[in-house]
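With one protein chain held back, the other chains of the complex are shown just where they sit.
Labels for the chains are A, B and C, by order of writing; each one numbers its residues from 1.
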Amino acid sequence: MLWGGRFEKLPNKIVFDYMNDENDSRLIKYDILGSIAHVKMLSKQNILKKNEADKIIKMLKHLLILHQKGKFQLKKELEDVHMNIENKVTKFTHYGKKMHIARSRNDQIAVDTRMYLRDELLSTASLIIKLQKSFKKLAKKDIAMPSYTHTRVAQPITTSFWCESYVQSFERDLERIFDVYARVNRNPLGACAISGTNWKIDRKYTSELLGFESVIENEMDAISSRGEIEAEILFLLSQLMAKLSRFAEEIIWFSESGIIELSDEYTTGSSIMPNKKNPDVLELMRGRTGRVYGNLIHLLTIQKGLMNGHNADTQETKFAVMSGLDIVKETLVVLIDIVPTFEFDEKKMIIEIKKGYANATELADLMVMNEIPFRDAHERIGKLVGQLIKQEKYLEDLEPKEINKILGTNLDIKLIENAISIKKERLSKKIKLNPKWGGKINVELDKIKKIFCTLI
Amino acid sequence: MLWGGRFEKLPNKIVFDYMNDENDSRLIKYDILGSIAHVKMLSKQNILKKNEADKIIKMLKHLLILHQKGKFQLKKELEDVHMNIENKVTKFTHYGKKMHIARSRNDQIAVDTRMYLRDELLSTASLIIKLQKSFKKLAKKDIAMPSYTHTRVAQPITTSFWCESYVQSFERDLERIFDVYARVNRNPLGACAISGTNWKIDRKYTSELLGFESVIENEMDAISSRGEIEAEILFLLSQLMAKLSRFAEEIIWFSESGIIELSDEYTTGSSIMPNKKNPDVLELMRGRTGRVYGNLIHLLTIQKGLMNGHNADTQETKFAVMSGLDIVKETLVVLIDIVPTFEFDEKKMIIEIKKGYANATELADLMVMNEIPFRDAHERIGKLVGQLIKQEKYLEDLEPKEINKILGTNLDIKLIENAISIKKERLSKKIKLNPKWGGKINVELDKIKKIFCTLI
Amino acid sequence: MLWGGRFEKLPNKIVFDYMNDENDSRLIKYDILGSIAHVKMLSKQNILKKNEADKIIKMLKHLLILHQKGKFQLKKELEDVHMNIENKVTKFTHYGKKMHIARSRNDQIAVDTRMYLRDELLSTASLIIKLQKSFKKLAKKDIAMPSYTHTRVAQPITTSFWCESYVQSFERDLERIFDVYARVNRNPLGACAISGTNWKIDRKYTSELLGFESVIENEMDAISSRGEIEAEILFLLSQLMAKLSRFAEEIIWFSESGIIELSDEYTTGSSIMPNKKNPDVLELMRGRTGRVYGNLIHLLTIQKGLMNGHNADTQETKFAVMSGLDIVKETLVVLIDIVPTFEFDEKKMIIEIKKGYANATELADLMVMNEIPFRDAHERIGKLVGQLIKQEKYLEDLEPKEINKILGTNLDIKLIENAISIKKERLSKKIKLNPKWGGKINVELDKIKKIFCTLI
Partner (left out) sequence: MLWGGRFEKLPNKIVFDYMNDENDSRLIKYDILGSIAHVKMLSKQNILKKNEADKIIKMLKHLLILHQKGKFQLKKELEDVHMNIENKVTKFTHYGKKMHIARSRNDQIAVDTRMYLRDELLSTASLIIKLQKSFKKLAKKDIAMPSYTHTRVAQPITTSFWCESYVQSFERDLERIFDVYARVNRNPLGACAISGTNWKIDRKYTSELLGFESVIENEMDAISSRGEIEAEILFLLSQLMAKLSRFAEEIIWFSESGIIELSDEYTTGSSIMPNKKNPDVLELMRGRTGRVYGNLIHLLTIQKGLMNGHNADTQETKFAVMSGLDIVKETLVVLIDIVPTFEFDEKKMIIEIKKGYANATELADLMVMNEIPFRDAHERIGKLVGQLIKQEKYLEDLEPKEINKILGTNLDIKLIENAISIKKERLSKKIKLNPKWGGKINVELDKIKKIFCTLI
C-alpha cells in the first residue's frame, strides 16, 4: 500500500473486491500521458531533477507499449490504475517514489477522465455525422410519403423531407456534444487532493502539454465537480437514445404497415413461427434507451446530497458514462449500416395517403382562398371526410364537380384536382450536411495527435 | 439458423454483435433443467417417443456436466442460450430437432428467468438474515447513544435500540422478497410464442417437475408480462439499497464525529494526505445505490408504451435484474462483515448527548406531570436551553435547585436528577430475530433441491 | 409558534413560503381522527383528565364538521396541518395545550399518511376491479383476432382471450396493492419524535381505535421509514401505469390499422386538418406514465443517503404519493368508461390474420404430427411463406393439394383445411373475475367505517 503509514492493519480482501473497478483499464493510456506531462512539469519547475524525470518518463513510455501489446494488467490489490502505474514505475526506478509530488489521485482521475471523454465525444460526433450521411443516401429515392400526427395520417410529405427532419434534428445532438466538449476540455491537474499545493507548479504548462483549453482555477471546484460533466454527457446520450428509440419505433411500424421494407439481413425469425420476420435489432435499440436513462439517474443519484470534496461514491461515474457511451456508439454503428438499406414501397405509401384523407387540409385551404372562412371550410371538409369513410371511398374517387356540390362551393376544377393530387415538389429536399462539424472534429483530433507527438 | 426458412439472406454479423447478451450464460443450468422437464412432458403425452426423449435428455444432462466443468461456451452466431443448447443436442442426436415442439423461446426464457430469480431471491434473503445477525452481535455492547432528527441530537437512546431499528426495518425487505417470490414461482412454460399450442401438453406436470406453485393460465399474459417481476425485484432492491445508503451515511458521520470507530481493515488512506483514514467502502455502497435505481428506471422505460406480446426490448431485462442482484448481494456481503467490527465510543456518545441537550424533552414531561400544560413547559425549557447555549453550559451542569428556580417550578429534586441523567433501561432491547424467514428459505431450497434430484 | 422557546427570532416569511405544502389539507380528516384516538388514549391512561379530553375531542369533532363544510382553511404561518389543528383547539380550550403530550408531529404525520393511504389503496383496487369488469363486457363479442409479437402478426387468437390476458394481468396489481396494504396498516402512533416516550401510553389501544392491524414496535424505525411505503405504492402505481401505457399503445395501433374502432366520444379532432380523429386521451395516458415514474424517482432520490430519524426532506413524500395516486385513479376512471365502447372490426381482423400468415405454425405442427421433425417442418413452411409473399398470396388462397405438393408432404386434406382455417374455439374464454378482491375491500372498508362510528 502506498498510503499505509497510519494504519495498523491493511484492508481486508473483501474491501478490494468490492472497490475493484475493471473500467480502470480503459484509462491506462490516459493515466500514462497525464503522468508524463506531470513529471515534465515537475522537472521544468526544478521540483524533480532532469535525470529523475527522464528515468520515470522512460518507464512510463515503456508501460504504454506494454499496455498496447496487452501485456500490462492491473492488479486488484493495488487498488486502481494510478497506484498500479506508480508501483510499476517504482519497481523500475526508485525515483518513482517522487512522481506523486504535488498531485493526488483526485486530480489524476479527473485529468484521465477528461482526456478519455474528449476522445469519446469526438468519435460519437463522427458517428452521428455518418448517420446523417446514411439518411442523405436514403433520401436519393425521393417519393411521396404520408406523415403522421397522433399515429394517424396527417398530410402528404416526401421521403427526402422525412430524411431531412432527422438530419436537422441530429444537428442539435452535435451542438450539445460540442457545448459539453468545451466544458470537458479544461485542466483539473494541479488541484491535488482538493486545495492545490504549496509546490510551485505550472498548471498552464500541463494544460498545453495535454491539449486543454484552460485551467480550472478553483481547486476545490475542480475536484468536487466530478460527475458533473459525466452527467451532462449522459444526458445528451439519453436525449440521443430517446430520438433513436423514436426512429426505431417509426421503422418498426412503417415496416409493419409495409411502407418500408427491411432487408432480411437486419431482421430475425422466430424459433416456433415460420411466418415471422422480426425487427429485433430495432426493438433492442429501443430497449437499450432505458439503460442510458438509467445511467443518467445513477449519476444524478450519486450527486444528490453528497458532501463536497472527493468521495468514493464518484468512482461509479466511470461505469455509468463509459457504458452509456458504449451503448450509444454501438447503436449508431448499427443504424449507419441499416438506414440506407430501407426500401420505400411507393404503392403502399400512396394507399396510406388516400386512406388517411391526407389532402383534406389542402382542399380546405383552397376553400379559404375562395373567401370561405377557415373554420367554416374546416367544418365542411370534416363532414365530407366523415361521409366518405362511411361509403368506404377516398377523396380521389370523387369528381371535382361532385366535390363542389357536396361542399356547396364553386371552386375551379383544375385547382381541386391539384389540391387532391399527390404532389411532392413542395416538400422535396436536397439534403445538405453541415460542413462545420467535420471541421471541428478534425481540428480537435489534430490537437490530440499533437499531444502524443509531444509526450511520447 | 434454426429459423431461416423464409429468409433469403441471413443476418449480418453486425446484428449478432449487437444482439449478443453475455448474461445468457448465467441461464445455461436453468435452460437445461427446463428442457429436460419439457421433453419429459412431451414423452409422457406421447408427443415424443420414449427413446427419442431419452436420447435428448441424456445429451442435456451431459451438457450440464460440461457446463459445470466450464467446457460449454455459448456461440454468438447461434443467437442465445436456447439455440446454442438445441444446436448441441441436435449435433448429438437428430431427435434434437423435435425438442422444440410445443414451445417457443418466449416461454423458454420466461421459465429460465423465473428459476434463476427464485434462487437469487432466496440467497438475497439469506444474506439479509445474516446482516440482521450482525446487528444482533453489535448490539451486545448496550450503552447510551444519542439519537438524531434533522441531523441534530434529539433524545437519548441505546445502541441496542438503534440496532433493533435496522433489524426490524429489514423485516419489511424480507416480506417484500417473499411477496414477489410468490409471483415469480409460477409456470409460464407451455405459453409458447404467445397463444399456447394445439398440442395436448400438460402444464401442471412441468410445473410439478420444476417446482412451480401454479400455472400462468393466460398464455398471452405469461409472455407479455416479461419485465414485470424483474421490475418488482429491482424495486425491492432499490428500496433495500436506499436503506443501506442511509446506513452508510449514518456510519460515515458517526465515524467522523467519533462516536463509532471503524476498523483499519475497512478503511483506506489517501495517496497524498498521510493523515487520512477514509470510509471508502461505505461511500461506494452509497454511490452504487444509484446504479440499482438506474436499473429500475431501465426496466420501467422498457415497458413504457411497449406493444403487448414478446418484443426484443425485453432482452435487456436480463442485464438489469442480474446486475442489480449482483450489486445488492456484494454489498450485503461487505456489510455482514463490517457491522460487528464497529466500536462504540461511550465517552464521546455521552458528550454528544449533553451537547445536544437531549434530555430536554424528559424535563418538559416532568413539568407536565406536575400540572404545567405541555406547550408552556415546552416554551420554558426551550428558553432554558437557549440560555445554556449562550453560557456554554449543559443541563447536567445545573443543580436541580437552579433548574427549579429558572423554570419557576417546584419539582422534586430526585425526579429532576432522574430526568436529566443518562439512562438506558427504557430503550434497551434484547434483539429477537424472526425465525419464520429461515424456515421459509429452507422449505423453498428443499423444493429446489428436489427438482434436481427428479430431473438429473 | 408552538415551539418558539429557544429562538430569539421567528422564521422569516420566506421560510414559510418555501415550507408550505398545500397537500396538508388532504390530511385534515385523518389528523383529526388520529388526534381523537390519541386524546382518548391519554384519558384512558389518566394522563389527561376525562373533562380535559372531552373538551378537546368536542372541538376536534367540531373542526371536522367545519372542514367538511369547507370552512376550515390551513394557515401557512402555522406551518402544517398538525399545528393548525392544535392552534384551533387551543383557541377554544386551553386544554388544547395538553393534547400534544406523548406524541410528536413525526408520529402524527406518519399516522395521518397511513390512514390516507389505506383509503386510497382501497379505492384504487376498486377501480381496477371495475376495469376488469369493463374487459369482461368487451369480451362478450368473441371473435377471431390476430395476436402480435415483435409488432408482427403471430398466431390467431380471440378477442376474449385477449381481454382475459388483461384481466389476469390486473390480478397481480391487486395482489401488490394488498401486499403493501398489510405494511401500511400498522400503527406508528406513540413513536413520538424518534424514541418513544416515558409516558405510560397504550399503543395497542390507539391501534384498535384507528383500525390498525399491529403496532410498529421500534419507534426509531417507525419514524425513519417514512417514504418507504410511499415508494412501494409509487412502484406499484408505476408498474400499473406501465401496463396501461402498453394497453394505450395497443389501442392506438389497433385503431390505426382499423381492427378496433374508437368511439367519437373518446377522440378529438385537429385544429387544422379536417380529416383527423385522434386518440388524444390514450396518448395522454401514455404520457402521464412518465409522471408516475418521476414521482417514484423523486421518492427514491429523497431516501438516498438520508440520515436516519426524521428529516424535512420527507415532507416531499406527500406530494409524490398523492399526485401519483391522483393520476392513476383518473386514468382508471377514463379507461373503465372507454374499454366497453371499443368496436372490433371482424372483417379487418381476418385480413390481418391472413396477411400475417398467422396459421403457419399450425401447418408446421401438422407436419410434425406426420413424423417430420419440427425444425424441418419449420424450414419448409418458412420457405413457403417466403414464396407466397413474393406472389402476393395468402395461405388460404392455396388448395390443400397444392400445399402438399409445395411442402413435399402427403398430409390429410381435411387436416390441412382445418389447420389454415380461422378457428376461435381453442382460445375462447369465459372471463371469470376473482371474487376474493371485492371481499377483501369490503372487509377493510367495514373496519374503516367502524373507526368513524367509534371516534365521531
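We adopt the following convention: a contact is a pair of C-beta atoms (placed from the backbone, for glycine too) under 8 Å apart; a residue touches a chain by one contact, two chains touch by 3 or more.
Quick caveat, the model's predicted, so the values are computed rather than measured.
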item: Given A:Lys40, A:Lys136, A:Lys276 or A:His378, the one touching the chain that is not displayed; value: A:His378
item: Touching residue (missing chain; options C:Lys61, C:Arg291 or C:Lys447); value: C:Arg291
item: Touching residue (missing chain; options A:Glu228, A:Glu261, A:Glu346 or A:Glu396); value: A:Glu228
item: Residue touching the undisplayed chain, where the options are A:Leu78, A:Ile101, A:Val333 or A:Ile351; value: A:Ile101
item: Candidate in contact with the missing chain, chosen from A:Gln73, A:Ser195, A:Asn370 or A:Ser421; value: A:Ser195
item: Hidden partner chain, residues of chain A it touches; value: 2-8, 90, 94-95, 97-101, 106, 147-151, 154-157, 161-162, 164-166, 168-169, 172, 175-176, 179, 182-183, 193-199, 216-218, 220-221, 223-225, 228, 231-232, 235, 238-239, 242-243, 245-250, 253, 286, 289-290, 293, 296-297, 300-301, 303-312, 361-362, 365, 368, 373-376, 378-386, 389, 426-427, 429
item: Sites on chain C contacted by the missing partner chain, in the whole complex; value: 1-12, 14-15, 17-19, 79, 82-83, 100, 103-105, 192-193, 263-278, 280-281, 283-284, 286-291, 293-302, 311-316, 319-320, 330-331, 333-334, 337
item: Residues belonging to chain B that touch the chain removed from view; value: 149-155, 252-253, 256-257, 269-270, 272-280, 283, 297, 300-301, 304-306, 356-358, 360-361, 364, 377-379, 381-382, 384-385
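The definition used in the following text is that only the chains that are shown with their structure count from here on.
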item: Distance-maximising chain from chain B - centres being C-alpha averages; value: A
item: Chain copies touching (chain A, chain C) - same or different residues, decided at half shared; value: same
item: Chain centre separation in whole Å, for chain B relative to chain A (CA means); value: 33
item: Averaged-CA centre spacing for the pair chain C and chain B, given as whole angstrom; value: 23
item: Mean-CA-position distance for chain C and chain A (Å); value: 35
item: Set of chain B residues in contact with two or more other chains; value: 2-8, 100, 106, 193, 286, 289-290, 293, 296-297, 300-301, 311-312
